[in-house]
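Inspection log for the structure reproduced underneath, given as structure tokens.
A single protein chain has been omitted; all remaining protein chains appear in their positions.
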């Protein structure tokens, strides 16, 4: 959210007057739509769903100027599910069993307090892990809806991949923009006592991301590792790049998910093609697996029609093919038969505030 | 919430400046009071309660002008219980077992995103079912406190009447005001997969409401049907009307609740009588039942004293009489003996923001 000098002047005036109501910005997204997925040999589902285009959320954030180039800021953001008004959950420990929320509002998408200056930003709290960002930034559909390739997070035992998007109890450092270079380092704690023995380090997370952006070109590599003595340490690694030719923005992404017993490797190519006020999206990804998983492929085609900067209509088509009878990948609706294929479409509205 | 040109000008200025904080309105109600209910032969309760006058809530909403007469808007509203600060729950499936929230804040009162223009409003999300509105608009006490006649929702197995006020996963259409006519149509999904077999359609909801308002006169009819193969389909039907004579606004309401095994029919008459800055409220309703329920009657008298447009004090007296030993209707406090009567009073404060 850019603010011009006019808004800043108004904010300063109010700040000078001692009113802090202006120091908090409320923001959010509601994304609702209709979804239908058909699976060969395992039924179908038609439903009113959410988050086909972007993740629905509500949040509160603000920035305080401390003087001398230093700023303090906070960010509280929680997931919501617009079709029913429920909210989300968070992990308190980065381990199985540490779930909190029960469907009530928690700031599980991001809950951070930061100090920043020209040397970068120090950020404490619950935040995205470094290896998440490439999956979102270099995939045409981000990580939302049936157009997103969920290969990039799977398969790993679900208890081990609690941190595949975010980690709690983290301390992060973000590089300032240095001639095109950007980066993030993170350490997070599982908050176990020493009496937990071999499990003392469970839920501890470390990660790193480095990127370079210049004009139309952007590239980044990242890795994140979460310790878990029972389930096996979980490592996420990926490299993504994009080039904006103007008539098309091309993207490529490679990612791995590894635990002691499982490893998957995914390659994705895709594009954003501007068409008037809209955007066509294309993505194809293929996964090769070692361990319990099978190989699979995913194809997606979509169109996003912007009614304004804040509001868009969208429609997606996607198909997934499982190559044999191992782990069954699906379009997020749990209706795909092992070894089978699944096709779906969704359309909806996304409104930001 | 009316906004004059001054506020709109200020909002436009900020919007032009790129600040979106002004695009969100925070609103709500806190209603707390003291309640005492006596039951013949089954004890009594005295407590600090809530929602005697209006339902307590907190919410966030906003409207975006898309140009060309089109608007996008959102509405997130959740229940709160001011005496203890707890929040609410919502249903994710319009069926038993789909409850979310656990007492934390959920936007279970309303969670919608809309597109509207001169042809009407298309609304997606969790919203009031069509058959709810008449029960609120043509009843002197609305659906709040001991003055409200809860006959109008009962008796139906509680699992079947999950949608007696709202439905999740809904798509609604609202007529624009057409020479006094108004209306709402709703379809909602239980979001079951085809593999659910006979239960595939459980939680699917359809409803319709049509009304006409001209000067002091207002009339509306509505019906809502929720599918449930185990508990029986649930149908709510009602017709209400009001006429504002100036010295008194008279109201009449007829409503039915039907499942496969149960049916109740309720008639209500009542009035609002303006008295200075306050309002006297009167209501009498009688219920005739088929199936497990008994006949019953409900009488209520109340006064609301407005301290301002936003804040009021209120006091209510109510009495319920059960005609025999079937289903026991009570004043919402579960202390009425089967076949017995129950009397109560409550007084409190309602503050809107």
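We just call them A and B in the order they show up, numbering each chain from 1.
Here is the rule we go by: contacts are C-beta pairs under 8 Å (C-beta built on N, C-alpha and C of every residue); 3 or more make two chains touch, one makes a residue touch a chain.
None of the values given here were measured: they were computed from a predicted structure.
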With the full complex in mind, choose from A:46, A:137, A:191 or A:265 the residue touching the hidden chain. A:191
For the full complex, which residue in A:32, A:81 or A:112 touches the chain that was left out? A:112
Given the contact definition stated above, which residue among A:134, A:169 or A:184 touches the chain not shown here? A:169
Touching the absent chain: which residues on chain A qualify? 13-14, 16-21, 23-24, 26, 60, 62, 64, 66-67, 70, 72-74, 76, 78, 87, 89-92, 100-113, 115, 124-126, 168-171, 188-189, 191-195
Absent-chain interface residues of chain B come out as 1-4, 6-7, 10-11, 22, 24-28, 30-34, 42-49, 58, 80-87, 101-106, 307-308, 310-311, 333-335, 348-349, 351, 353
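Simple rule for what comes next: only the chains that are shown with their structure count from here on.
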When centres are defined as mean Cα positions, the distance from chain A to chain B in whole Å is 37
